[in-house]
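Step one of this worksheet: look at the structure below.
Only a single protein chain was left out; the remaining protein chains are all shown in position.
And then subunit A:
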């Protein structure tokens, strides 16, 4: 077990370093701007004294590296400073919305993962049949459609024409869990469609790759029934690729949620990010980007670690 822990620790360290570099990129890109935040807040007509006073108040008179370290220190304990536009704390604006986004992603994942793995295995077994080809074209179309296209089609049919689900996923405090699931069904379904297509294709490729390996052929030749070949011989080796597929798509879910949230006016972190970008509210944009990047890296790490845990061969890199 020791060497596994060491490997996982090494990967975690690597992730932390990448996150550190990303935080530096995010922070110092803003330094490239002509003018600064104080100018942006007070506008063009501000006097020199006012600017100097505000710079002092916001700590902008310090050198960039000092401010970066201060910002980083805050970011570690989820203190991202105050928003330029609203003047409120960024952390409190993000907190609840991030939970909403996570909920939506988890909801979509709960539906998408079982369906896509089941279908992926099925299509891999039926490969080159007419069903496989139809599935190929259908999944390709879903992947190629922009999320807002799928979202609006679902709104058009499920809420405008058939009136089955609400078009706007508004949340309020006193909602029951069932009501919550009902109201967020359409945004979740949009993400399910995209992610299922991705995961199906990846699962199919992984399984087909596996079925081509010699020991599967050996099992078949010695007369093992097909379902037993799958369950006993293929599946234990398929876990590693499947876990990778799941983790990568979860990462996609967390970040791909931005467009879906805008379409369905869902109060998540993606919507916040888009609003902040439009208003050029730099502290909020920074914080959102850092959170998204951290989630993305964490899930990619999970994919790596999952692959290592389920495939002993990866523990001894050549």
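Basically, a residue touches a chain if its C-beta (ideal position, glycine included) is under 8 Å from a C-beta of that chain, and two chains touch if they have at least 3 such contacts; residues count from 1.
Following the convention adopted for this analysis, contacts and distances are computed from a predicted model.
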item: Chain not present in the shown complex, as UniProt names it (candidates "Phenylacetate-CoA oxygenase subunit PaaJ", "Putative D,D-dipeptide transport system permease protein DdpC", "Selenium-binding protein 1" or "Sulfurtransferase TusA family protein"); value: "Putative D,D-dipeptide transport system permease protein DdpC"
item: Selected residue (touches chain absent from view) among A:62, A:237 or A:255; value: A:255
item: Sole residue of A:4, A:99, A:160 or A:231 that reaches the chain not shown, by the stated touch rule; value: A:160
item: Those residues of subunit A which, in the complete complex, touch the missing chain; value: 18, 21-22, 25-26, 29-30, 32-33, 129-131, 134, 137, 140-141, 143-149, 152-153, 155-156, 160-161, 167, 251, 255-256, 258-259, 262, 273-274, 276-278, 280, 282, 285, 288-289, 292-293, 296-297, 300
